[in-house]
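Missing here is one protein chain; the remaining ones are kept as they sit in the complex.
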Amino acid sequence: MSEIGFLFAGFAVFWAGMFTYLVILQVKIRNLQSQIDLLENIIENHDEV
Amino acid sequence: MNLPTQLQIGGKLLNANLKQAWRDKTNWITAGMFAVTALLLYSFAFNLTTGLVRNLLPGVIWTVFLFSGIFATGQSFQHDRQNGILDALKISPIHPMTIYIAKTLANILMLLLIEFALLLGATILFSEPLFTPQLLLIVTIGTIGYTALSTLLSAINLDQNNGGLLLPVLALPLLVPLLIASVEATSASLQQEAGTAPWILLLSLFTIWSTAIATLMFPLAD
Partner (left out) sequence: MNLNNIYELRWKVLPPLAGVAMIGMAALALVTAPTEVIEGDVQRLLYVHLPSALASYFAFSVTAVCSILFLLKRDFKWDSAAQGAAVVGLIFTLLTLITGSLWGKPIWGVYWQWDPRITTTLILFLIFSAYLIARKSSSLDSDKSARFCSIYAIIGFLDIPLIHMSVRWWRTLHPQPIIAKLNPALPDEMLLVTLFSVLAVILVAAWFITLGVETELLSQRLLKLRAIAKTNISEKS
């Protein structure tokens, strides 16, 4: 691999790493929030009953 | 409770811990057997039978000490926890630092027994002067250093699902300075070089640091 190849690989890994982690976190937060909303609804309904 | 009383109780706790260690000697004998087996394994793996032994022996000895020592101290609070002794100690007016120091001292004494025995055996196996006062000093300082940290880490039994592997994974990266300093000091001592002092200094520094921080942190762990 040429010098430019290593430079490209380095930057690619860095940016890919950033984006991947960002996406993972956003998905996780969204999942957690939807589970929390669901449980809060269930609890609210139970309290009303 | 004042200091003289704490010291007195500490002495009694140490006595109790040593008596328990004697009753529980299977654990310590197993650690000793592990150390011997590991040493033999390294002998075969690195072909330590030849005269090039001196270069590799310090590293071999210290990795054996660290592995067997950490596995042995992993069981430190097991008996106390199972029999409610730890709970009783927690609600007593005995200072947590006293409990910790008594336990650690007991571990250090037991480990030094195993290590000195291993050094004697290694002296015969490899025809190297491993039982010198300087080397015994290095081993003692190093043992205090790693036992202090591993006793603290064994204080909380988190390792239900990991088969006892969590403790070495936690302890060993922290012990890199101790390992480097011990191996270099041992190596310099074996080669009878002048460079022993700086490494013994670094080793002592790390031991003082690890003992101090473990003693200070133990009360917070309860």
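As written, the chains take the letters A and B, and residue 1 is the first residue of each chain.
Operating definition for what follows: a residue touches a chain if its C-beta (ideal position, glycine included) is under 8 Å from a C-beta of that chain, and two chains touch if they have at least 3 such contacts.
All figures in this text were calculated on a predicted structure; none of them were measured in a lab.
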Hey, which of B:16, B:38, B:137 or B:174 is the one touching the hidden chain?
B:174
Of the candidates B:28, B:100 or B:206, the residue in contact with the absent chain is B:206
Touching the unshown chain, chain B contributes residues 149, 152-153, 155-156, 158-159, 161-162, 166, 169-170, 173-174, 176-177, 180-181, 184, 195, 198, 202, 205-206, 209, 213-214, 217, 220-221
Given the full complex, what residues of chain A touch the hidden partner chain?
1, 3-4, 6-7, 9-11, 13-15, 17-18, 21-22, 25-26, 28-29, 32-33, 35-36, 39-40, 42-43, 46
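Here is the rule we use: only the chains that are shown with their structure count from here on.
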Taking the mean of the CA coordinates per chain, how far is chain A from chain B in Å?
43
